[in-house]
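Complex shown without one protein chain; remaining protein chains in place.
Coming up: subunit A.
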Amino acid sequence: MMTARDHGLLTCRSCGLLAEPQASSCKRCDSPLASRDTASLQHVWAWLVAGLIIYVPANLYPMLRTTQAFRSQESTIVGGVVDLVHHGAIAIAAIVFIASVVIPVGKFIVIAYLAVLLSQPGPKNAHRLHILYEAVEFIGRWSMIDVFVVAILVALVQFDVLASIQPGFAAACFALSVVFTMLSAQAFDPRMIWDATDEGAPHDA
């Protein structure tokens, strides 16, 4: 397999233009250029930590505040799932649980796994790592189901005294958490996956 690096060239991560090794920015799109962005791991960790932190209040605080005829009820994400199960809506409960718990937590784990693995030298299964990376990237945009549900409910159910639904503090936290993990996944420089699997190929000259 031949890479731009093998030819002494740099690739722009934004537009794919090859550049001279000395170039510090892309001629076409003016993005900063680097053969391997080792700083990207820092970005990954930073966004991941931010996402993790913000995920805590997203679970502790109420996602929805439902008011039904003088009686208001606040439900957290997990509490909502439990309620749904109690009401027998197993399928919906499963969707909500997967979208708001399994996927975010899985994302945290996968990103952390990738970052840890890439910062350590040694042979790796590049194909598997790449699939993981792609999966994280792909899934990221689907993690907002909860936020969408809240947004739709808030818009639809507003009958003043009889019934109304207000978004809770957790909705904002959850959205931020999703955003942060997406940024974290995007900060990855996938080229490092290749390097790590390039047996014997030294990264340095």
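The criterion applied here is as follows: contacts are C-beta pairs under 8 Å (C-beta built on N, C-alpha and C of every residue); 3 or more make two chains touch, one makes a residue touch a chain; residues count from 1.
We take it that contacts and distances are computed from a predicted model.
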Undisplayed chain, where the name is taken from the UniProt record, one of "Oxidoreductase", "[Fe-Fe] hydrogenase large subunit C-terminal domain-containing protein", "MlaD family protein" or "Transporter": "MlaD family protein"
Of A:L17, A:V49, A:V78 or A:A126, the one touching the omitted chain in the full complex: A:V49
Absent-chain interface as seen on subunit A, which is shown: 2, 5-10, 21, 34-36, 38-39, 42-43, 46-47, 49-50, 53-54, 56-57, 69-74, 169, 176, 180, 187, 203-205
